[in-house]
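Note that one protein chain is taken out, while the other chains of the complex remain in position.
Here the chain labels run A and B in written order, and each chain numbers its own residues starting at 1.
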Amino acid sequence: MDAELILITIGILCGTGLLGAVLLFFVARRFHVDEDPRIDRIAALLPGANCGGCGLKGCRDLATTCVQRGNLTGINCPVGGTPVMKKIAEIIGVCAEEANPMVAVLRCNGTCQARPKRSEYDGAHSCAVMNSVAVGTRGCSYGCLGCGDCADVCPFDAIAMDESTGLPVVDPEKCTSCGKCVATCPRHLLELRYKGKRDRRVWVACSSRDKGAVARKICTNACIGCGKCVRTCPFEAIDLKDNLAYIDFEKCRACGKCLDACPTGAIHSTLPPRKQPTESVQQ
Amino acid sequence: MKTFKLGGIHPPESKLTAGMPIVALELPRRVEILLSQHIGAPALACVAVGDKVVRGQMIASPAGFISAPVHASISGTVKAITTVNLPSGYTAPAIVIEADDEQHRADEIARKAQIEADAKPADRSISEDFSRDTIRRLVSEAGIVGLGGATFPATVKLSTKEGAEPELLLINACECEPYLTCDDALMRAYASNIMEGIELMMKASGVRRAVIGIERNKPEAIAALRNVLDPTWPIEICPLKTKYPQGGEKQLVEAVIGRRIPSGALPASVGVIVNNVATAFAVYAAVCRGRALTDRVITVTGDVPNRGNYLVAVGTSIKEILGEIPDDCKVILGGPMMGRTAATIDTPVTKGTSGLLVLSTPYRREEQACIRCAGCVQACPMGLEPYLLSTYGRLRMWDEARQALVADCIECGSCSYTCPSSKPLLDYIRIAKSTVMAQIRAEKSQK
Partner (left out) sequence: MIFSPSPHIHTGRTVTSAMTHVIIALLPATLCACWYFGLPAFEIIAISIISCVLSEWLISRFILGRQRPEIPSLTAASLTGLLLALNLPSSLPWWTAVLGSVFAVGVTKMAFGGLGRNIFNPAIAGRVFLLISFPALMTSWPLPGSGFCASPDGHTGATILGRLKTGDLSGDMLSYTDMLLGNMGGSLGEVGAIAIIIGFIYLLATRIITWHIPVSIIATVAVFDALVGAPVGINLLSGGLLLGAVFMATDYVTSPMTHRGMIIYGVFIGIITVVIRNWGAYPEGMSFAILLGNAITPLINIYVKPRRFAARKEVAA
């Protein structure tokens, strides 16, 4: 092979490359779209999971919306939380709203022990499907179906199905309160609640609106609507409606008095165990 | 021989109870009558606990135009107005009636007389006296709903606008579901009464011509209908090639008149109203005999000792009809293709219950990977791509599902039936369809 050929080859290749570069340069100039540089900066701050937890189409959409509106009212990235929102506020030049960090909790306590199986299901492994066919294998028309649709949709791997109880478990460390599971659960059993001071929160882990006796028959851990917790609560945070107690997380101070009052152990908490253990009363 | 063109399957017919006569089951002592046995607004109870009611008395009145009244199916005392189990295990409001011995005996005698009267050929002179409005009123008051399973109030279909009547009344006598034979039994026993019912329906809706679409796997029923058919009547019998889902409204219309109903439209858009053959019989009973819809014929079939076609009072407990059922059985209300399983059999028969099918060794799915055999695409009678729709449903890609026409699915189950990988195709499609339909409704109501 002679040197000339090699040189020609190199020359042609380099020339083609150069030509392409020049072309690209002019094309980029010609078709340049002016975009607020702040959008890129905000988008870089966001987690980039595109979970839709903010209610917008994704992280970039949130960034664009922030910049276009010029303020942050009603916009919150639940994943990034307050630190990210503060940084975004700095970029836009406004004050960030203080958002209380939230976490998803399961409002069902119907473990395998509390609700034995009554029938067999043979269909697609999906809560949505099972819910449309019947009440579920455990006979409760309000409780968890146990197929794990919530775990499937969680973009952060924060929900796992517990084999022993048949219920999903939310990992509060991983949960970003994006709300996908809340929207997915066909029985609306997951709820976003305040994480609480020092990570302390109390909630009613049951959604059954059946009358007490009926609910009890189906599930030993059910809320039977007795109202003891309502009377016990010093902050009037508990409300009883349709045979079901509900703790308002804005009022709740996580004192834990209702835990002792509940006869079925339907109230759950993240409080540290106390002298008198508050295990569920089994009958 | 006519049939519909696209897709379709040939499941084994398994008509175990074919040829069996209709047997009147003894009236129960206790009935639970649901307030919502039809599509539309649930009826409103118009009796109170402790009231004495007689068989055929209206106990709940319709709540709106698309609604239907509900009648007592036995004489007795209203014991409670409470919630009872649906087959799914969810609950719904119902009126509970209990009869004492005397009431029970009187009811039995009255019913026997009715059955004997029905057995005689219909007296054709009766119907001539009724005007269009009278028939509609009587049908409405009798609480008649579509008895094929859709339970759409019959009067709504019959209330055509004057001057814009459809051309054709299509009577659906396909009974394309395997196992079920209740319509077949009805046609064999009451052919002349059914003809009379059809005439009444034509008169009520102002339709000039009627066709009975019937699959050719029911030769006795076809013969019985031919037997009573007067060639001067504008009624025609159209035997069809047996293929599932011929009983689907869209498929039946295509099979008989060769025209396709556009997607999202009613049969009226091609000038047809479709009614089930059992509905025609109910119309006859309501108008000529003044009887409310309190009994219906159901097929009890599958792995049970007491197979047969039974005349059953609405509100009878399914447990009472079937007896004890072992735990590893499937009880299906309706046919095996579209029927719903019962999670509990402690639940009443409704106007829409066409059969009780017990499968003692039900087929269990062992799902495998899709091998893209295209079986579902070729089986789909609507020309959809079930494999794609099902995937969209599973992954919650509602917009894509809507683009792929999920709203056209008729939920016939041909895809799941065919799938060699036993994929629960229809399960996910149904979820996608209901989500998309909700979206469409929301958009419509916004406008």
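Operating definition for what follows: contacts are C-beta pairs under 8 Å (C-beta built on N, C-alpha and C of every residue); 3 or more make two chains touch, one makes a residue touch a chain.
For clarity, every value in this text was computed on a predicted model and none was experimentally measured.
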Note to self: Among B:M337, B:L356, B:A401 or B:A432, which one touches the chain that has been omitted from the display?
What the structure shows: B:M337
Item checked: Of B:A24, B:A268, B:L359 or B:L395, the residue in touch with the unshown chain -> B:L359
Next item on the list: Please pick, from B:V49, B:A223 or B:I371, the residue that touches the omitted chain in the full complex.
Entry: B:I371
Margin query: If the hidden chain were put back, which residues of chain B would touch it?
Written below: 6, 9, 11-12, 88, 178, 250, 260-265, 325, 327-332, 336-345, 357, 359, 362-363, 368-374, 377-378, 380-385, 387, 405, 407-408, 411, 413, 416-422, 424, 426-427, 430, 440, 443-444
Notebook entry, point to check: Which chain A residues touch the hidden chain?
Noted result: 118-124, 129, 132-134
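Here is the rule we use: only the chains that are shown with their structure count from here on.
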Next item on the list: Quick one: report the Å distance separating chain A from chain B, using the average Cα coordinate of each chain.
Entry: 43
Check: Which residues of chain A touch chain B in the complex?
Finding: 118-120, 122-124, 126, 128-129, 132-136, 139, 141, 153, 184
Note to self: Considering only the defined contacts, which chain B positions touch chain A in the complex?
What the structure shows: 87-91, 328, 340-341, 343-344, 362, 364-365, 394, 396, 424, 427-428, 430-431, 434
